[in-house]
Each structure stands twice: as C-alpha cells, then as structure tokens.
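All protein chains but one are shown at their positions in the complex.
Chain naming follows the written order as A and B, and within any one chain the residues start at number 1.
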Amino acid sequence: MPDLVSLTVDDRVVQVPSNTGLVEAALAAGVEIPVFCYEPRLGAPIGACRMCLVEIEGIPKLQAGCTLTAIEGMVVRTAATSAKAADGQESTLEFILVNHPLDCPVCDKGGECPLQDLTFRYGPGRTRMTFPKVTFDKPIPVSPLIALDRERCILCYRCTRFSEEVAEDGLLIARNRGARSEIATFEDEPYRSVFSGNVIELCPVGALTSSMYRFDARPWEIQNVPTVCTGCATGCNVTATIREGKVKRILSRNHAEIDRGWLCDKGRFTYPHLLARDRITAPLQRGPKGLKEVSWDEALDAAEEMLREAEGAIVTALSGSETTEIAYALGRLLRGGVGVHSAVLPEATSDALEAFRLPLSAIAEAELIVVVGDDPVVERAPIVDLWLKEARRRGAEVVACSPTGTVQVAPGGSAALCQGISAAGNELGQRLRNADRAVLVWSGPGGGGGARIAELAHELGF
Amino acid sequence: MTPQTYERIQELRRKYPQSRSAVMDALRLAQTEHGGWLPPEALREVADALDVTPAYCHSIASFYDMYHLEPVGKHMVEVCTNLSCALAGAQAVLDAFAHELGVRPGETTDDGEMTLRAIECAGGCGRAPVVVVDHVYHEPLRPEDVPGLLQELRGRE
Partner (left out) sequence: MDANNPILLMAGTQEHDLTRLDEYRAVGGYKALERARALEPQAVMDEISAATLRGRGGAGFPMGRKASLLAKGTGKPTYLVINADESEPGAFKDRDVLRMTPHRLIEGCLITAHGIGSESVFIYIRGEYAHEFDVMRDALEDARTAGLLGGVTIVLHRGAGAYICGEETALLESLEGQRGQPRPRPPFPPVNGLYGAPTQINNVSTIALVPKIIELGAAEFSKIGVPSAPGTAVFSLSGNVAEPGNYERPLGTPLRELIYDVAGGIAGGRELKAVIPGGSSVPVLTPAEIDTQMDYDSIQAAGSFFGSAAIIVVDDRCCMVQLALRAEQFYMHESCGKCTPCRVGTRWLVQLLTKIEEGRGDRSDLDLLEGVCDRMLGKSLCALGDFAVYPVASYLEKYRGEFEAHVDGHGCPFGGASSIEGTFAPIDQHAPNLAETVHA
C-alpha cells in the first residue's frame, strides 16, 4: 500500500499516493490543470508547452505543474484561484495562437480539439498579433496515411517523442531551432512505421491528421461506437467513428492492460475493407438458382430451422477473431439453444494456460522476458512489440528465440527449445527460475495453442 | 566515408559512456570530408557509423550553427555583428566583404570559393570587430584590411 500524501489544490484538500504527478493529483481533487505536451505514456514530462503553469505556495515563479510530483503539504493554485496562474496560462495560449492559423472551419480536429477547448476556457479572447503569420504549403504528406499542416503545429513534441521513445523508430524528428523548428522526416521520406498512426491521436491540434479521414466528416454528424479490433489476437480496444452508417475512422480506446491507447496501423487504417465492393453485407441464401439476397429476418428464421433440425449434429467453426464477449454469447446460444457443446478454432487453445494467464501489461513490469516462436512479435501481434519495448526501456531483458532472434532457433524448433529450457543445467532456464518477474511469450503458429508454453511455465515453477 | 573516419567514429563512441554522445564529433568529421557541408549522403553515413537513423542525425545537425546543410564555399568568412562588434563598426566590415566578394551575407560566390555570413558573438569582444575565417579569428579586422585578407586567402591556393 503506497504512502499517501495530502495536498491542497485550489483550496480543496486531497490525498493521493506519494508518487502521483501533480496533474493527476489535481484531477483527484476535481481540478483541471490544462496541458498540451504532457502525456505520461511518452516518458518523463518535458515541461515544454507551459500550458500547465500553476502557482505553488513558497515558490515565487510559476511552475510547470506537469513536471511536479505531489508532496505532503503542497499548496497549489491553478487559474481558478490564482490570477498569476491564469495570466500564465492565458499567455501560453496567446503565444500559441500568435502563429496558429484560423483553420477551424476546415480543420479535421475541429470539435475534438484541445486547443479549441483550452482557448475557450483559458485563452485571451482577442488577438494582438497583426504581423504576417508563417505559412507553409499544405498539407505536407508525412506518409500516405498522415497529413501535416505545419502551420498548425504547436511544437509540443508529442509526435517526435512517440517516434523516439515508444515506437523507437527514430523517423519523425524535429529539425532546425527556435522559431524555425519544424516536425519532419529525413529528406521528406514517408514516415514508415508499424505504429505511425498514433501520432494522429497524440497531436493536440490539427497538425497531424489522417489523410483517409481528411474532410470526410464533421464532429456533429458522427457517432463514436466502442468496439474491439479483430486484426490480430490482441484485440485492442477501439472506437469506430460512424457517419451515416459507415465506418469512417478507427480511434484507440485506452485499455491499460491491453493496448495502453496505442494502435498499430493495420488496425487503425484497414477499415476501408468494410466498404469493399465484394464484401458480403447482406445475408445470402443458396437456392436453386444460386445465392440470393434475403432479409435478416428470413435468414435468421431459416438458420434457426436448420439448426433445430440438426438435433445437435452441428460443428461450430470460429474464426478466432471473435471478442471474448461474442464468443461467450455464441456459446450460450449453442449450448442452451441447440445443445451443442463444442466449437473448432483454427488453432487450439490449451486449458493449461489458464494457470498462468497475465494481462499484456504485465510484460512491462517484467525483468526477464523470453519470446519463442517463428513469427516476429511485431508482425503477429504488433502491440505486444510495444510492450516489449517498454519493458526494455524499464531495464528488462528480452531474449528472443526465433529464426531472427538473439537465440537462433530453426523454424519449427520452438517446441524442442521449450523442452531444452526446462532441462536441468540450462542457463536460460535457471535465470527464469530465479527471476522475480519473468514472462514467457509464444509468437507463432503451433505450440499446441499454448500448451508448450504452459508446460514450460509449469516446469520452471512459475 | 573513409574507413579511417568510420574507425575514428567507433573510437569516439567508446570514449563516452553512451555512444550517441559521439554524434557531434562524427558530424564534424563527415562535414570536413564532404567539402564543408553535410549532404544527405553524409548524414546517412554518420547514421550508419553510429547505429542511429539519418533522421536523428539531421535533427542534431540542423540544431547547431556550425553544421551546414547546404553547400558552402571553400572558405568561410564569418563577421560577428553582435552588440560589441556592432558598436565597433562591424557593419562596415561586413559591407566591405560583401562589396569585395559581390555577394550578400549568407551567400556563396559564384566560383564556389567564398561563403560570407554574419554570426553572433564569437567571444572576441575585446578586440572587436571580430572576423572568423576558416575557424581562425581575426581580431580586430577593419574595413581597410578586407582586400588584403581576401587576397591572402585567394593566394593560398
């Protein structure tokens, strides 16, 4: 149980665990400290944008709240109760708006824009800037998927920090210095990264936007529907943006244990397949003249009739990309409705795994991670690759045993490797036994649906 | 990049607890090899030698005044025009160079020999005006000294 500290924010007393950042501590007290560059998932706060300027009793200068941690007895005043802090925050907005163009009517971020929201709440309301603003050609294609409207950029560096510190691709960078600073790629080459689309959501303004979504919808005519991505086994939580019955966009829906708010580009950008011409969008029933489109009612009635007639002689084949909820509902329907008690998956899932299940987020807490399997994690379950990178950044060791890993294993050799690791005298096995927090990952086909890994875990005394 | 330079960069990487610290020297070496500036090719070479991305190298190189990402002349003539030098008449010196060379500050002569530019405080304020030619300080340098200096520079070839 972590120590609690008590602090006062805008005259409200609140208790939070002792290492809590001030932004979160204020939130716990029901107080907003506005931010742009602050994003805990991007590493240590950088205190760049100065939006979070607050007054701390005992310190004459305004402080960047996002860089501070809650300390016992701290007295914090935000714009709500401090004229100085309000002036500081208004100053930041005035400076940001000095060059920010009035693009709102044509900007995709409009209506979902932190800059708009904070300007309403804390901004100056009038401009004093009469000089020419800096303009650029627009949009600049950062990649086929991402458009950059450079004059909108407020240089919060969230995108470059994502590239450097999370995806670790080092492709999206800041160049030049001072007022000349800009976000760019090398030689304007496209930003090619499995995770590039995340910068669109990270960008607090309409500088980095989705090319596919450009000018496609306005915020008042869309619904955001929570759902789950089925692109891989991970099942990242997403939000589907719907306009007139069509999916226009996929956004993340931060699940702290699965995806942490990140998506891979496949999950984010392949929704157009939903509108593919040859996609079946209505039920089709086979008749004497071939497949004929029928209504949902007709189709469901016919299906029910056929299932009941089968009297249990039914084989159920799942694709494997059902969400847990859908699979459960299907199971109930089949068991209770027509007495079917088994289903077939493309790959088996071993029950032995149940004893060792961990959420994906446990990878980041581990000190030693062993990955076995033929397929690179970044291809098989991309988000897991981000968890592995996070673990490495926190000091964990990741041992990849695969055809391309640090421990070279021939394709198909993972099962034998697992047996080898659990054998007495195996160095890696010994280290796994001694580690406080170790994680095993199977990435690839085969393995008996996890049976091999569960066996190994059992042998190692997990 | 010559093998010697590549090796030198590996040495530099080992000199620091973290190898990225070698990037500034690595860029300087590559710049010298590429005729005084850093074309994209040079940035790729440095990236390769340091096991980093060219984008990162570009990010670093573009931050500092002494790395040139556009071609420069064989000789670099830099005239300080900060406060103390300005008070000592630096503009007249800059004008003299511009006149002699037939270029504006920031430009290179057509024959690719000389680049002229104004710079911020070079740390020679006590002997202003300060002019730095190919990293050598000339302090003080007066407008009347300019033709002679250029002649000497040209004569060096």
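Here is the rule we go by: a contact is a pair of C-beta atoms (placed from the backbone, for glycine too) under 8 Å apart; a residue touches a chain by one contact, two chains touch by 3 or more.
What you see is a predicted model; the values in this text were computed from it and never measured.
The hidden chain makes contact, of the residues B:22, B:43, B:101 or B:114, with B:22. One chain is missing from the display, and on subunit A it is touched by residues 45-51, 53, 61-62, 64, 67, 87-88, 91-92, 94-96, 98-99, 128-129, 131-132, 134, 154-155, 157, 174, 176-181.
In the full complex, subunit B touches the hidden chain at residues 15-25, 27-28, 59-60, 63-67, 81-84, 86-91, 94, 105-106, 117-128, 132, 135-137.
Rule of thumb we're sticking to: only the chains that are shown with their structure count from here on.
Look at where the CA atoms of subunit A average out and do the same for subunit B: the two points lie 44 Å apart.
Within the complex, the subunit B residues that touch subunit A are 40, 43, 52-56, 58-59, 62-64.
Here subunit A touches subunit B in the complex through residues 164, 169-177, 184-187, going by the rule given at the top.
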